[in-house]
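With one protein chain held back, the other chains of the complex are shown just where they sit.
This part shows chain A:
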Amino acid sequence: MDTTMRRGSKIILFVVMSAIALIQIFPLIWLINFSFLKSGDFFGSSFLKWPEAFQWKNYADAFSNGRVPTYFMNSLFVTLTTVIVSAVLALMMSYAFTRMNWKLKGPTMNFIMLGMIIPIHATLLPNFIMFNKLNMLDHLGTLIIPYIAFSIPISMFIMTGFLETIPRVIEESAIIDGAGVFTILFRIILPMTKPAIATVSVLNFITWWNEFIMANTFLVSEDLKTLPFSIMKFTGQYSSNYGAQFAVMTCIAIPSILFYLLFTEQLTKGITAGAVKG
């Protein structure tokens, strides 16, 4: 369609698009720029500055005082466990809800979909009380369990939409050949639902990699904290060390961006697939 556009309007189009893109991206460029400055260099009127000497020390501080490596591993463990377990559970449930016949599946599905509306924050206090009573506070599992629970509604929303597009013929012949539901699900359906599984995984990864408020409430030990807490380390006692704070923020932002760049097509396709159903 772009071939029919005149040259003039094409230039306007690019200018307008670039303006918004700049608004979206510039704060991050500013962030990375300032992560290489000495705190004293922040002042003055120019909004981007070539550092006189790159302050790699900011990054060294970030890694040591911000405990980036430890927190990174904690985040990775919590997020990967959540992503894998919730993908498997959501796939199993979605299959039962779209393919199998049982009386209560309509109401149960609606009930679970209500979970998309429930704010995490409304469950924060009772979950805190519950974990406290069960002596479960301050374990990484205390994060993983609610993360999985809150991943299920949105994951099922996307997966059931995708499963409905898969024709039933293949399953029918598999059943005639004597295959059971689990064989069908994990040998036939699972490979076919890879795109939906990928989308759900990317979405969940982004959500839980960045989750902060539950981690802030349920974790106490320094050794168990997740990546967002690296920043918090620099906002209290090190509040004046903006250079290191910006370096930590860059360290946390970069993996998310790289992960997104890796799976950007998947995310777009998945949202498209979900949108068709929605």
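Here is the rule we go by: a contact is a pair of C-beta atoms (placed from the backbone, for glycine too) under 8 Å apart; a residue touches a chain by one contact, two chains touch by 3 or more; residues count from 1.
Convention: contacts and distances are computed from a predicted model.
Asker: Tell me the UniProt name of the left-out chain, picking from "Hydrogenase nickel incorporation protein HypB", "Extracellular solute-binding protein", "MoaD/ThiS family protein" or "Sugar ABC transporter permease".
Answerer: Record says "Sugar ABC transporter permease".
Asker: Decide which residue listed in A:83, A:148, A:197 or A:224 touches the omitted chain of the complex.
Answerer: In the complete complex, the chain left out is touched by residue A:148.
Asker: Given that one chain is not shown, which residue among A:80, A:96, A:166 or A:188 touches it?
Answerer: Checking the options A:80, A:96, A:166 or A:188, the one contacting the hidden chain is A:96.
Asker: Give me the chain A residues in contact with the hidden chain, please.
Answerer: 1-2, 5, 13-14, 16-17, 20-21, 23-25, 27-28, 30-31, 34, 42-43, 45-47, 86, 89-90, 92-93, 95-97, 99-102, 108, 112, 114-127, 129-130, 145-146, 148-150, 152-153, 172, 175-176, 180-182, 185, 206, 209-210, 212-213, 217, 227-228, 231-232, 235, 242, 245-246, 249, 252-253, 256-257, 259-261, 264, 267-268, 271-272, 274-276, 278
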